[in-house]
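Next up is a structure, given as structure tokens.
The complex appears here without one of its protein chains, the remainder shown in place.
We just call them A, B and C in the order they show up, numbering each chain from 1.
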Amino acid sequence: MITARTLESKLASLYKAGKIVGGVYIGPGQEAISASLGSCLTWGHDVFAALIRDQGGRTAFGEPMLDATRSYLGSVKGLSRGRDGNIHRGDPKAGLPAMISHLGAMISVVSGMLLARRLQGKLEGVVGAASVGDGATSTGAFHEGLNVAAVEKLPLVLLLANNQFAYSTPTERQFACANLVDRAIGYGVEGHEVDGTDLLASLKVISEAVERAREGGGPQLVVANLLRLSGHGEHDDASYVPEALKNSPLGRDCMTVGENQLLEAGMITTDELASWKSEAAEEVQAAVATAQQEPSPDPYQDDWRVFSSPELSEHH
Amino acid sequence: MITARTLESKLASLYKAGKIVGGVYIGPGQEAISASLGSCLTWGHDVFAALIRDQGGRTAFGEPMLDATRSYLGSVKGLSRGRDGNIHRGDPKAGLPAMISHLGAMISVVSGMLLARRLQGKLEGVVGAASVGDGATSTGAFHEGLNVAAVEKLPLVLLLANNQFAYSTPTERQFACANLVDRAIGYGVEGHEVDGTDLLASLKVISEAVERAREGGGPQLVVANLLRLSGHGEHDDASYVPEALKNSPLGRDCMTVGENQLLEAGMITTDELASWKSEAAEEVQAAVATAQQEPSPDPYQDDWRVFSSPELSEHH
Amino acid sequence: MGEVTYIDAIREAQHDVLQDDERVFIYGQDVGNFGGAFKATKGLKELFPDRVLDSPISEDAMIGMAVGAAIEGMRPIIEMQFADFSSVAFNQIVNQAATHFFRTGVPIPITVRLPSGGTPGSGPFHSQMMESIYAYYPGLVIVTPATVADAYWMLVDSIALDDPVLYCEHKFLYRWLKADSMKGDDRLPIGQARIVRAGKHATVVAYSAMVHEALRAADSLSEEGWEIEVVDLRSVKPLDTDTVIASVARTGRLLAVGEAFPWGGVTAEVVSRVASEGFHLLDAPPQRLNARDTPVPYHPNLWEAHRPTLESISAAIRNLLRL
Partner (left out) sequence: MGEVTYIDAIREAQHDVLQDDERVFIYGQDVGNFGGAFKATKGLKELFPDRVLDSPISEDAMIGMAVGAAIEGMRPIIEMQFADFSSVAFNQIVNQAATHFFRTGVPIPITVRLPSGGTPGSGPFHSQMMESIYAYYPGLVIVTPATVADAYWMLVDSIALDDPVLYCEHKFLYRWLKADSMKGDDRLPIGQARIVRAGKHATVVAYSAMVHEALRAADSLSEEGWEIEVVDLRSVKPLDTDTVIASVARTGRLLAVGEAFPWGGVTAEVVSRVASEGFHLLDAPPQRLNARDTPVPYHPNLWEAHRPTLESISAAIRNLLRL
């Protein structure tokens, strides 16, 4: 999560300097839950549909950092060769599907990947995770996707970051239930709730949920409560977030909380922490530099192929 | 509900005789809940989005029987002049919206009608009801529609007939929760459950739910358990319904149960019952005869107007 | 005509592909023991119990699932109960499935079966033709078989294709259209149109059920000495402009016929391609005949006046011959 925070801070300042192609959407405050999830999953074995605020999870899952910087900086070497960008990058064959923007739409895709593994006799010990926000819970796709996973009893872990806002919309304009975890029972899935600002608690609850899914417990819904500590994107100053909320326990920064937890528990030292941070800074610097040196996509070089089957191309 | 059963039996036999335009979808076994709901609502004041098995509710709500027979028999005097048919008929200005086939889609329409009344200061004492089946609960539209009603705290009563099948699909392929009423908490709405084969219980639970909505309690989800006592449509012999289920309490016919209840409670006499039935038969006969004598739509008479604003018509 | 129906061919193609290819599975409402609303999967669940799965009424998720399974190397067939209901899966089809290869390089070999088109008494929501809507979006293959053998082979070929295919099967043809043999003797690849009747006075381009109306119209005009060429597009994307233009080169006249709504769509694309690329071949203004610009009406009297028929096609050809 240190890496993610460092990378995203860098991306945010590159955005302000006008160096980024397109928008920047970052996840400060959500690194604890995202990285907890990513660290429970194995690249090339499990599935993780990362969403808008999942740099922490992507890194922990094993996504190379260059994939991120290439995507943001518009390198033609990026996973989609400039055809899509930022958080839409993915490496589906490695278990990291490439998201479309329509919220909720990736849940059923993950379920389909899991169903395929079952049909192929390869589901044993596999977990598929998907992230969604509080706003995404209002989509029909969320409902259909989770319900279908429940009917098929697939090992899906749905990490729901209730960060109190969907863009500017507060939760009371999004849903009327007391607690989103109360949705679990209606789908017949197991529900978990956690304070998403608390790193150790997040790691515990999320890893338990992943374990339950892995061992055949069916879909798991994990609701993490926290606050989005940035704007919706870097273009947004989030002035609509009330001060009281920022100062409430929900507004704690999971990074600070996490560092203190690890230091207090004697799991790391201040020196180690500092060296992690400087390593992260170096790694980020290198990945940014590499991507910046790489060529941009060239429309004359791109093959513009939309069909995999060459015989389908028309010349009109 | 006697009228509904009589009408639908007639329609079913007309279908077998090849006298019906299109398909016939009837609701035997569901008259108790449907009529209970319809009888709690006032024509021209409340809203009722009747669905596929709601002849009972339509009649109780106040839909003229001729609207039904005209629709099934293809009279040009039907509400949609032959442009749509059977259960798709509606009289939106009277509070009976005309359903589209896509399941779940009418819930948000009812919510919109209620929202309009609120904006117009005319919501006081009004209820909007919508019917859905167990299968419809899997649609994104169901989820979005109910959630939006909950966010707006609208006086919506959602009557969910869990009749154990969606066409041929049993509930275990539709959802994984123990009980659909458990969905209520996840939307922050009030949930009620009732044995839909039991007329008096249905009347009690449904009228309480309608009352709660009317007095400002927000959306109410009523789950009625019963069995569809017909095929999906009259073309379907429903041979996939297991005998054990037919013989279980869920398989009871609400008409028989209801008649016995009323007789036992001394609320009606056998004579009254018999005369109701013969009155219903006469009424049905008359409505069928009238519709049968009426002209079919004539493509040269129809104005084929798809826009209300005449200036929009093109001549191509 | 023989005894093998169009829907037999659809069932049989699925059977054969399930048999030959372990990566294939079917997912859809009531496709299991019930055999599907139109019986297109009858008996398949018994033979392939793990690979014929009933879905909830969740069209959006059905396509999402198929895309996910395709990423993992499977080749799902999705049955929509009616083409019309794919409107609630629209996003997953046009934005998820259609764009995936372009975005990621990973192909999505899914086949979505769309029971399409009108039958009397079906009304606005069980009669739609949706090929034009999907053809608009880049990345989708749209096939519209009009014969029993095409129903068979084009389904087999669709499933074999590495790209997402919308297989538009016409409900009116299900039991009405019969042939002696399931597989015929004139298999063509997807993307190639077929000249189903040779002629020299005018070309009628049609697809799906309209091919048969067009053939009947051509037959009736032949009594008056007119030789009308009829082209069956077979797939509307890719669209075989070459065959169409070659036909117009012979006849000099074009009528494009579709059962779909009149704004845009297949007939506009055909006419505008011919006008752009084959302008000097045209001896008369190219014409179109579509359904009316209203929802598909329920009552058979209205329905018959809504879509092109033998009579209206014949009238349109006569008019074209006079232009």
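We adopt the following convention: a residue touches a chain if its C-beta (ideal position, glycine included) is under 8 Å from a C-beta of that chain, and two chains touch if they have at least 3 such contacts.
What you see is a predicted model, and the numbers here were worked out from it, not measured in a lab.
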Practice prompt. Out of C:21, C:162 or C:277, point to the residue that touches the absent chain in the complete complex.
Written response: C:277
Worksheet item: Taking the entire complex into account, which one of A:19, A:77 or A:102 touches the absent chain?
Response: A:102
Worksheet, complete the sentence: Missing-chain contact among A:13, A:168 or A:285 belongs to A:168
Discussion item. Please output the residues of chain C touching the missing chain, sorted low to high.
Written reply: 60, 84, 87-88, 90-91, 94-95, 98-99, 102-103, 124-125, 132-133, 135-139, 237, 239, 260-261, 263-269, 271-272, 274-277, 279-280, 282, 284-288, 292-295
Worksheet item: Where does chain B touch the missing chain, residue by residue?
Response: 79-80, 83-84, 88, 90-93, 97-98, 100, 102, 105-117, 119-120, 140-141, 144-145, 147-148, 151, 305-309, 311-314, 316
Fill in: Where the missing chain touches chain A, by residue
21-23, 74, 80, 82-85, 88, 100-103, 135-136, 138-141, 166-169, 173-175, 240, 296-300, 302, 304-306, 314, 316
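As a convention for this text, only the chains that are shown with their structure count from here on.
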Response to the item:
Among line, ring, star, complete and other, the chain touch graph is complete
Item to complete: Averaged over CA atoms, how far is the centre of chain A from the centre of chain B? Could you give it in whole Å?
Response: 43
Discussion item. Centroid from C-alpha atoms only, then distance chain A to chain C, rounded to Å. What do you get?
Written reply: 40
Response to the item:
Multi-chain contacts in chain A, i.e. residues touching at least two other chains, fall at 140-141, 144, 147-148, 151
Worksheet item: Mind pulling the chain C residues that touch 2 or more other chains?
Response: 55-56, 58, 60, 88
